[in-house]
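Heads up, one of the protein chains got dropped from this complex, but the rest are sitting where they should.
We just call them A, B and C in the order they show up, numbering each chain from 1.
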Amino acid sequence: MGIFKFFNGTLRVNDLSQSLEFYRDVLGLHEIAKENDTIYLGCGADSHYDVAIKQGGTGIDVFSLQVRHEEDLKYFSQKLSKLGVSSERRSDTDPGKKSVLRFMAPTKHQIELVYATERPHYLHPIVGHKGSKGLDLMDADHITLHAQDVQGLAQFLQEGLDFSVSDVFEPAPGVWGAAWTHASDFHHDVAIVGTPEHTTLHHYAFLLKGFDDLKRSADLLAQAGYKLETAPGRHSVGGNLYTYFFDPSGNRIELSAEMPRADLSAQPRVWDDFPTAFSSWGIFPPESFGKGS
Amino acid sequence: MGIFKFFNGTLRVNDLSQSLEFYRDVLGLHEIAKENDTIYLGCGADSHYDVAIKQGGTGIDVFSLQVRHEEDLKYFSQKLSKLGVSSERRSDTDPGKKSVLRFMAPTKHQIELVYATERPHYLHPIVGHKGSKGLDLMDADHITLHAQDVQGLAQFLQEGLDFSVSDVFEPAPGVWGAAWTHASDFHHDVAIVGTPEHTTLHHYAFLLKGFDDLKRSADLLAQAGYKLETAPGRHSVGGNLYTYFFDPSGNRIELSAEMPRADLSAQPRVWDDFPTAFSSWGIFPPESFGKGS
Amino acid sequence: MGIFKFFNGTLRVNDLSQSLEFYRDVLGLHEIAKENDTIYLGCGADSHYDVAIKQGGTGIDVFSLQVRHEEDLKYFSQKLSKLGVSSERRSDTDPGKKSVLRFMAPTKHQIELVYATERPHYLHPIVGHKGSKGLDLMDADHITLHAQDVQGLAQFLQEGLDFSVSDVFEPAPGVWGAAWTHASDFHHDVAIVGTPEHTTLHHYAFLLKGFDDLKRSADLLAQAGYKLETAPGRHSVGGNLYTYFFDPSGNRIELSAEMPRADLSAQPRVWDDFPTAFSSWGIFPPESFGKGS
Partner (left out) sequence: MGIFKFFNGTLRVNDLSQSLEFYRDVLGLHEIAKENDTIYLGCGADSHYDVAIKQGGTGIDVFSLQVRHEEDLKYFSQKLSKLGVSSERRSDTDPGKKSVLRFMAPTKHQIELVYATERPHYLHPIVGHKGSKGLDLMDADHITLHAQDVQGLAQFLQEGLDFSVSDVFEPAPGVWGAAWTHASDFHHDVAIVGTPEHTTLHHYAFLLKGFDDLKRSADLLAQAGYKLETAPGRHSVGGNLYTYFFDPSGNRIELSAEMPRADLSAQPRVWDDFPTAFSSWGIFPPESFGKGS
């Protein structure tokens, strides 16, 4: 019952064919489908797309969360309705989506709850795998949104979608500068970073197997002429490993590994210093890290 | 609501002081408490013990599953009662256990549902860590039981404890040779291997961060004079990485990594060939692997 | 002055086009040249081939050692002559070989000393790299020959080519069952395993960056339908990490990592038990490991 995991999202890109080269030939994603101005790309372990790219602009267009049962869509539709949020039920909107409940968060982010056509049960590193290319991305892992009202969006995810808050960054008491939330047993599925600007996305994260694959990814990106924005490290918040870089449109991509199991029923941890929360190893984030897309 | 994860277990050992040396000095666990003939040892990231060793015999004495809310104990007590299984409510039985529901599975395995005294929320590799020793064990990960009636025990876990079955090994149609079950978003929390003998445990598994730590563990075990039973590899069932060795009493220990996220609502996968299910890399399990403790 | 490293070798294969598929599409080597019945393949970090495959038979056809200076060829020609071994000077025999000194070892192995056309100085994981495919093989690392007279061949390498012996396996005092020899600062460049049969090759080894890449290689081999012969482990002799599998013709390939720096002027270490020498982790080699090609 409920939400199983972050499913996928559609990124806005300036130049679709240049972006396809990046996501397919550098990152190594497989092209699954193309419809009008949108290309759907998957990591290859199952038939689902893990990110889509859509012509025009930057940032996140829409993102999806996967529910366990088709009935969950009705359950959440009613919950949202009680919050005064209208939602729309659709079918077969994108490849792999059998039934969809679509609605808009108070921050204007488009969100979909998806009951998927196929159920891979679990992503196997070998069985059914279509072959590893590029960075050996395993799966879409989580999304970190940009929002002007962090606490408002976190509250919406809790009340409307049964999320829990894992950690909060409070630069001043009661002020939510960032929040990490989850509906699964992993530390964060959807995170939120505050911004005064009108950007929608801080970063879009893919799962890698471990730190060694972060190194391999940085090497392959370098061979293809792409630089990292942020050197590999370990976040204090969540404790997961990270490295960050930009797609050709300036959308930030994270490679994440070692995301810990986290208890949905526990109380949030609060952090009051951003550099401390950012890096366990004492590394400051680069100045650019404040910007989104 | 419900079961969060495999919590810990108590292994029977032939020689408590020799076993303490192994678990503390070789594996690197921290001694948390000693009560009569039982020593409680933890990985060090939180205050909980991750395995206990108890004087006398071999195999598993009792194992615990952690519930999210104290009310869950009542819920499961009623479920079990409907199955005709009586359970006993206790307090403060072992270090870290605030409330306990104890009962016996049809296979005579002693099981506890535990509401823990403290809630670490998530195990951080750095914050709050008491220092890494030995193999860098992260957490108790899962248990694989020996049972004469695999299907019966799997059914009990499903009906009594809301587990799902991830994978089944069927050497012949309808015959369950082994089953992997979970209550969390990970592929298996409790697995069951069939045996005609009266052994209770196939192996007790600890979580490691990745394949490199399996290598480091094998090196440190070798330095201390301990051999592996089974070389590092990848299971087809579950897709997790493994290596196996024995404690001085002959209890088999697994070091596991890369356990995938798995959907509790998906249908089980069925395997009919054991070597194929055992290793994705074409490596046969050693003959000893059929034995338990 | 002298020999810098193991350079490359030509493997005999039963079916050239099937083998090309394996070496190029599964292992990920780049096709550098094709001449008659021989295909030259490189890891991609420099312009040199790292293995060639030649139609007909199995085993090693010829292998090359790279000298530092062109004058070294004359020096070694004279040394060999004093041992009664005639050598032939050639030019441009294979891609990347400017000057070649070719001769036959007492065990009938064809050996070449090569002054290369280009000098990459050192293989960079990024700069000048043509892109990583397949297993991320870094370089040809070493060769392990099959020979009926291990001590004779080791003595020839010492006296004729200034090699040192790192380690010896003596199943009985004075009987050399295997020897590991080097001309570089690494533990072995050419190893020799005794056999009563007429096979020429025990295995051909490629360099990988580390244990994690052995895992990745095993996963990719499995995806392509190839099994490992020998699970990943650590050799006691040399201390390097290994895994072994076969090409479609039955030539054994090793993936090797963490080969230690070794002192050319030190005395050999002697081992009297093969399983102990084979694995530091207590894993027995599979029975098939005695066979060569």
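One rule holds for everything that comes next: a residue touches a chain if its C-beta (ideal position, glycine included) is under 8 Å from a C-beta of that chain, and two chains touch if they have at least 3 such contacts.
This is a predicted model, so every value here is computed, not measured.
*Asks:* Return the single residue from C:63, C:211 or C:246 that touches the missing chain.
*Replies:* From the options C:63, C:211 or C:246, the contact with the absent chain belongs to C:211.
*Asks:* Which residue from A:101, A:218 or A:277 sits in contact with the chain not drawn here?
*Replies:* Checking the options A:101, A:218 or A:277, the one contacting the hidden chain is A:218.
*Asks:* Which residue from B:210, B:232, B:260 or B:282 sits in contact with the chain not drawn here?
*Replies:* B:210
*Asks:* Tell me where the left-out chain touches chain B, residue by residue.
*Replies:* 125-126, 129, 131-132, 136, 210, 212-213, 216, 219-220, 222-223
*Asks:* Tell me, which residues in chain A touch the chain that this view leaves out?
*Replies:* Chain A touches the missing chain through residues 210-212, 214-215, 218-219, 221-222, 226-228, 231-234, 241, 280-283.
*Asks:* Touching the hidden chain in the full complex, which residues of chain C are there? Just list them.
*Replies:* Listed in rising order, the touching residues are 1, 4-5, 68-69, 119-127, 139, 166, 184-187, 209-212, 234, 236, 238-239, 258, 260-267, 269, 280.
In the analysis below, only the chains that are shown with their structure count from here on.
*Asks:* Could you work out the angle of the rotation that brings the CA atoms of chain A onto the matching CA atoms of chain C, rounded to the nearest 5 degrees?
*Replies:* When the C-alpha atoms are superposed, chain A turns by 180 degrees onto chain C.
*Asks:* Please state whether the interface between chain A and chain B is built from the same residues or different ones, using more than half shared residue numbers as the mark of same.
*Replies:* Chain A vs chain B: same; shared/all numbers exceeds half.
*Asks:* Return the distance between the CA-based centres of chain A and chain C, expressed in whole Å.
*Replies:* Computed from C-alpha means, the inter-chain centre distance equals 45 Å.
*Asks:* What are the residue numbers in chain A that touch two or more other chains?
*Replies:* Touching at least two other chains: 125-126, 210, 212.
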